[in-house]
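Single-structure report; data block below.
With one protein chain withheld, the remaining protein chains of the complex are depicted in position.
Chains: A and B, in written order; residue numbering restarts at 1 for each.
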Amino acid sequence: MADKALHLNKKWCKGCGVCVGFCPKQVLKIEDNKCVIAYPEKCIHCGQCELRCPDNAIYIGGRSDEQ
Amino acid sequence: MSNKKYKLLQGNEACVEGALAAGMRFFAGYPITPSTEIAEISSQRLPLIGGKFIQMEDELASMAAIIGASLTGLKSMTATSGPGFSLMQENIGYAAITETPCVIVNVQRGGPSTGLPTSPAQGDVMQAKWGTHGDHPVVALTPNSVQETYEYTVKAFNIAEKYRTPVILLMDETVGHMREKMIIKDPSEIEVINRKKPNCKPIEYIAFKPDKDMVPPMAAFGEGYRYHVTGLVHDETGFPTNNNEVAENLIRRLVEKIEKNIEDFSYYEEYRLEDAEVVIVAYGGVSRSAKYAVDELRKKNIKAGMFRPITIWPFLEKQIREVGLRAKEIYVAEMNLGQYFLEVERVAGKYCSVKKINKVNGELMTPDEIINSIGGNI
Partner (left out) sequence: MNCNSTTKNYYRTEKLPHIWCPGCGHGTLLNAVVRAIEKLGLNKDEVVVVSGIGCSSRAPGYLDFNTLHTTHGRALAFATGIKFANPKLHVIVIMGDGDSSAIGGNHLIHAARRNIDLTTIVFNNNIYGMTGGQYSPTTPYGDFATTSAYGNIEKPFDLCSLAQGAGSTYVGRGTAYHTRLMQNLVEKAIQNKGFSFVEGLSICPTYYGRKNKKGDAFEMHTFYKENCVDIKVAEKDPEKGKNKILIGEFHSCPKPEYTESYQVIIDRFQGMGV
């Protein structure tokens, strides 16, 4: 799990809040109509957000994918 | 070695012979009088050469199916008559804006609506030009014999392929159903044109970027060039845009690639025009009566001649202007209430008198009717 990380593509995010709603650990929140990874340390990489994000804007990747 | 075959055929049968000679491998259609033989014969002939025939649920679908087939690289055709031609208009526009080659045969019958299903008419001339919405390119050819139907079906495919555009073969019931002796040519004597393919790598392919001839090379779906096709206004990559300049350039190019190349497919017949003072302009079935009328009028010492457009769209402006400059009177004889007349008058009306001879009762216009119309005015 240590090599996984949650990534957000802010350009694609439309701030619909679906990911925020489905996140079981309250990792995400909406700020200025965009998703924000507010508490990355709480993320368990379950992938619920990625599965339901309509905009391909949030995903679980490797740590090396960090921008 | 030439391998000519003589046959006694109907115009509709000759149309299929021409289509097959041109390389048609896909036909989709819906039964409608008086074009049905074209579908029937296509259904018999195509599988024999590995081609495909499908009877669709309506003409909207027929038109859509031939566009789909053409996108995979097959030469495609449909055939119909007035009511079906109306239903095809939406997707004829789609073929025009997506630059998908295809041939649409309209064996005209009496209209409007269901009209006179088994009778000849020429009431779809303006519809062939303006039937689909928006500005768009149109090529329409009007053969007047069984032999010509064969020859011009080949040309219709060639124009469609060369310019990536829908081409309409505008027949009429007279031509579709009459039987004449005709010559089936040896394949070596028939010029067949195939669409330009891209010769670049797929990664470099810009699907709607035109060459100097204004026509973009066309890849087939499945060949490795993955591209997007839409009926929306699109840029050279094929993707939709609202950019005003791109829209202006696209619509102008679509129209100009046909209109600026009109010399390449300006087909017409001039009959006894050298010294003609009275010129009958006629096309399709009516032109056969007109030709006879010219000979009869000559016997009465009237210097008559005939100009017969075979390419009915785009309008043969140059040729009609010349006719207008030389003639004293032009009579446009047609089986509608004066559709082609509007264009002839627009161009030749400045130079000579342009009159119309019309008939919409479902019978072919006779030589006598033409002669009497002219005789009464001289």
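The rule is simple: contacts are C-beta pairs under 8 Å (C-beta built on N, C-alpha and C of every residue); 3 or more make two chains touch, one makes a residue touch a chain.
The shown structure was predicted, so the numbers you read here are calculated from the model rather than taken from an experiment.
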**Fill in**
Where B:Leu9, B:Ala28 or B:Ile374 are the choices, the one touching the absent chain is B:Ala28
**Prompt:** Out of B:Leu9, B:Ala64 or B:Ala79, which is the one that touches the chain we can't see?
**Reply:** B:Ala64
**Message:** Can you tell me which of B:Leu8, B:Leu232 or B:Leu325 touches the chain that was removed from the display?
**Reply:** B:Leu232
**Asked** Please identify, in ascending order, the residues of subunit B that touch the omitted chain?
**Response** 25-26, 28, 44-45, 47-50, 52, 54, 56-58, 60-62, 64-74, 76, 90-91, 94, 220-224, 226-232, 239-240
**Request:** Considering the whole complex rather than only what is displayed, give the residues of subunit A touching the chain that is not shown.
**Result:** 7, 9, 11-18, 20-22, 50-57, 59-61, 67
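As a working rule, only the chains that are shown with their structure count from here on.
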**Request:** Report, in whole Å, the distance between the mean C-alpha point of subunit A and the mean C-alpha point of subunit B.
**Result:** 58
